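With one protein chain removed, the remaining protein chains of the complex are shown where they sit.
Order as written gives the chain letters A, B and C; numbering starts at 1 within each chain.
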Amino acid sequence: MTDFAGTGKVTGERAGAMKFASDNWAGASEKVIAALAEAARRGGPAYGGDALSKAVEDRFAEVFEHEVAVFPVATGTAANALALSAYARPGGIIFCHADAHVAVDEAGAAEFLAGLKVSGIAGADGKLSLAALREALAMVPEGATHRGQPAAVSLTNITEIGTAYSADEITAVAEVARGRGAPVHLDGARFAGAVAALGVTPAELTWRAGVDVMSFGGTKNGCVAADAVIFFQPSDAREFAFIRQRAGHTFSKHWFAAAQFDAYLKDGHWLELARRANAMGAKLAEAIARSRIARLALPAAANEVFAILPKTVDERLRAAGAIYYAWPDTASISSAPAPDEVLVRLVTSFATSEADVKAFAGALVTNS
Amino acid sequence: MTDFAGTGKVTGERAGAMKFASDNWAGASEKVIAALAEAARRGGPAYGGDALSKAVEDRFAEVFEHEVAVFPVATGTAANALALSAYARPGGIIFCHADAHVAVDEAGAAEFLAGLKVSGIAGADGKLSLAALREALAMVPEGATHRGQPAAVSLTNITEIGTAYSADEITAVAEVARGRGAPVHLDGARFAGAVAALGVTPAELTWRAGVDVMSFGGTKNGCVAADAVIFFQPSDAREFAFIRQRAGHTFSKHWFAAAQFDAYLKDGHWLELARRANAMGAKLAEAIARSRIARLALPAAANEVFAILPKTVDERLRAAGAIYYAWPDTASISSAPAPDEVLVRLVTSFATSEADVKAFAGALVTNS
Amino acid sequence: MTDFAGTGKVTGERAGAMKFASDNWAGASEKVIAALAEAARRGGPAYGGDALSKAVEDRFAEVFEHEVAVFPVATGTAANALALSAYARPGGIIFCHADAHVAVDEAGAAEFLAGLKVSGIAGADGKLSLAALREALAMVPEGATHRGQPAAVSLTNITEIGTAYSADEITAVAEVARGRGAPVHLDGARFAGAVAALGVTPAELTWRAGVDVMSFGGTKNGCVAADAVIFFQPSDAREFAFIRQRAGHTFSKHWFAAAQFDAYLKDGHWLELARRANAMGAKLAEAIARSRIARLALPAAANEVFAILPKTVDERLRAAGAIYYAWPDTASISSAPAPDEVLVRLVTSFATSEADVKAFAGALVTNS
Partner (left out) sequence: MTDFAGTGKVTGERAGAMKFASDNWAGASEKVIAALAEAARRGGPAYGGDALSKAVEDRFAEVFEHEVAVFPVATGTAANALALSAYARPGGIIFCHADAHVAVDEAGAAEFLAGLKVSGIAGADGKLSLAALREALAMVPEGATHRGQPAAVSLTNITEIGTAYSADEITAVAEVARGRGAPVHLDGARFAGAVAALGVTPAELTWRAGVDVMSFGGTKNGCVAADAVIFFQPSDAREFAFIRQRAGHTFSKHWFAAAQFDAYLKDGHWLELARRANAMGAKLAEAIARSRIARLALPAAANEVFAILPKTVDERLRAAGAIYYAWPDTASISSAPAPDEVLVRLVTSFATSEADVKAFAGALVTNS
């Protein structure tokens, strides 16, 4: 069977491998590990009753320049499905891009945990098309008992194909959602990369643009397991402690999650890590563009590079030890691969070195 | 908001109305009502322990020329979602036509009752495209934990837009499903119409073509409330009594459901009713085709006529008392309406009279 | 395995049988059937858009002397679980009597359809003990994330063991519930029997006593399939149309449900039927009390008679053709059966004749 992203089938622990499979193949930042070690010596009240868990909420409020309610959970999938649960309604429908993680990579978590229908919407460059979103919403008019009702609109930034929504683009989506009374969820598994890439503030990409709740991901950017649901309207979180608990996502040693976020957010460490990953992404993209052997499928905004390779080159690179996924979802990519080509995703991380990129660039052009 | 099929908003009890809104606007056949009255005098053991419930199972076996397990439930939506529940798996996905009732008209019943993701597949004329189905299945390769796994392929006959799958077409879909180990579900809300239209046996359109389970609908064709889940592999029904009970669908006076099916199936009454509805559909289609004012959106196989009307004509007909729905799902209709036109669905039933059709045909051509 | 109420295993269509298995073994009232036949001739807009469905809501409002929102569903189990769904909260718990239908006879419908935990509370005579209820509520203090939170208190009238809550008793339960912000649900599968037995108004046994929502059952008292969820605060029903639809409980030919309720409520027909059933219950209880062979387990308030029989007598009665269930739930019955005795439930209905009772009374005392 096909071996593509989402299947979790690519493996590789070969020495010297050029690992671009995903940013969740990287380890963790030293600062994050040091914070865990410190928390391990200290301990504290369980289930979030400790001082650090409270302090981290304040730190998030500072980062976002807004009151927030913060709930660490175990994974980005949990963050997405549980955030959406807070807005679930009987017959509720989530509208998101057809390629969104919540639509295709969570084994039905939103359906299962939140009882929602997931409606995938088309859109170029991995972004929701406003026209398609409006059309989809029009198909579930208010009171249409059979059709269901909008529960939320969810968007992903950095998108699944490595592009970035600008604050204005998010605002435009939020306005359409608001027109139907639907809250806006942001899947921010790679949110740090978006902030770093766009040079805007976290506030501008979230509540100022109309986002009500987000999945804030630290795991892909240097943490051990640090994903959190962040509500910008704390009253929306009224029942969330119960939502989290009945899904088995309340960490007992909650301060370990808090410690990670504390170190991650302190002194802009999170953006420093993201800038490093993005810089490596840019270098990788440049090497590909320059190679005349492969081409970029679309411009890389952050740390994900989508490239189209001749199949022979793909085989050569893999034989040389490069690790990355073929990418199956081509619908929103304008420049589609030819039959003898393959669309691939290459992901850099905070841990990617210039040497890694150079090795790949070299392998790309070498006719071994 | 739009007033289209699925919204349940069209209303109308005007005298002399030309009612083509749906076949579930019709009353019930006299034979069915007589059977209910007879059952009311008799009573019997509750929850299906009575002799008639058992006899009806035998009658179904005879109709289908195959051993069956039969479970009446309250509605077609329940039949669909509960039938699919019997094949639900964690991370399970149902593949069906993008316009299927199970995808768009059940307020998320399959997601809610069976915990399934519903994946809408394209296809002309309301039928699953084999190529699109194969492609969709390829996107959830075996063991792809994130993507989920096929739970079933569901098809609808008569389709949502009034076309009919032939036995060969069903066989072809079933082969693709079988290639991935997925069972085949048939939404037969209008199954009688399909059998009557195609002139084949019930067996040929079901188990002989690879169908494992079906929703058998009597309600739209002359019953009061008679929908049933029919398993062609009775072992698949192992847990179904519990599935039905925890969904609140075990009728206590079960023999009232049995009585309806008994009268419905006896001496081919169900096909007689369907032939009447289909004949009226054919007359209506003919009137429209002949009118030179409206045109058929696609050939009508049974009792649903999809027509494209100039908006002015649409208004005129409604003013004259005709009742029918605008139809919002145009994706699988090749001949789409122009901006000044509207796609409408006109449904006949066993209770439609020639006078009704004539009244409509007259109103269509009259420049009042 | 044991053959007791809830297993649905007792069967019997022997001629001349003394059938006291359940009131859902009876057929249907002639008036109800006549109304169905009339509706069958008429038809009408589907899904509750018809005039009769609206008229029935008015009729209910008149019966209850209060504004109501009325939603017919297929069964009493559905009515219970869906009514409770309207008040479901993450981590929500339903408190009800340990023997309640919702706790032990619905195969987990409340857990499945509403995601609720069901907490069975002790109490003599089938009624919630206020002290036990208070204690159970104290175990889930506000904000106790692990323990969950009260979603509703549910009580059943006529209770599962044939006793009746007075209006004052309901008021007392409702006050305890209200003290924790929990709404009150009434399982009224045999509500007509309670009203008839107590000689009070429907209002006094419901909203005046603090009931927020009820399952109103007509099926056990002369209808074909007529159970409805009735909200006394119509705003609580805001999402109920979706709750009902995604559970597959929206009848398409909704007017058939309406027609039953219309005939059932008209001119007090429902209370007339209940009085007949209760009168037969009283005669049966009297015969048992007088027999000196069997004894009443507790006084019969309506149409359910719980008796304790010597096992030899039980065998003799069954051999003579009497049909009834052994009753397994003895916790709330003070007068428990001895080892050589058995607790049985005998249920009369609107269709029970004096001859049936006499036959049983005769068989009871006859040493054949």
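One rule holds in what follows: a residue touches a chain if its C-beta (ideal position, glycine included) is under 8 Å from a C-beta of that chain, and two chains touch if they have at least 3 such contacts.
In this text the structure is predicted, and so the values were computed from the model without any measurement.
Engineer: For the chain that's not shown, point to the residue among B:108, B:126, B:148 or B:162 touching it.
Structural biologist: Final answer for the missing-chain contact: B:148.
Engineer: With respect to the chain omitted from the figure, which of C:65, C:111, C:236 or C:286 is a touching residue?
Structural biologist: C:111
Engineer: Among A:200, A:225, A:279 or A:359, which residue is in touch with the absent chain?
Structural biologist: A:225
Engineer: Using the document's definition of touch, tell me which of A:121, A:247 or A:317 contacts the absent chain.
Structural biologist: A:247
Engineer: So which bits of chain C touch the chain we can't see?
Structural biologist: Chain C touches the chain not shown through residues 1-2, 4, 6-9, 90-93, 104-108, 111-112, 115-118, 138-139, 141-148, 328-329.
Engineer: Just checking the interface: what residues of chain B touch the absent partner chain?
Structural biologist: 47, 85, 89-91, 143, 145-146, 148-149, 239-243, 245-246, 250
Engineer: Applying the definition given at the start, please give the residues of chain A touching the unseen chain.
Structural biologist: On the chain A side, contact with the omitted chain comes from 8-13, 19, 21-22, 24-30, 32-33, 36-37, 39-51, 73-82, 106-109, 111-113, 219-220, 224-225, 242, 245-253, 256, 351.
Operating definition for what follows: only the chains that are shown with their structure count from here on.
Engineer: If you average all the Cα positions, which chain's own average lands nearest?
Structural biologist: Chain nearest the overall C-alpha centroid, as shown: B.
Engineer: Which whole number of Å gives the spacing of the CA centres of chain A and chain B?
Structural biologist: Distance between chain centres: 40 Å.
Engineer: Which whole number of Å gives the spacing of the CA centres of chain A and chain C?
Structural biologist: Those two chain centres are 51 Å apart.
Engineer: On chain C, where are the residues touching two or more other chains?
Structural biologist: In chain C, 47, 242, 245-246, 250 touch at least two other chains.
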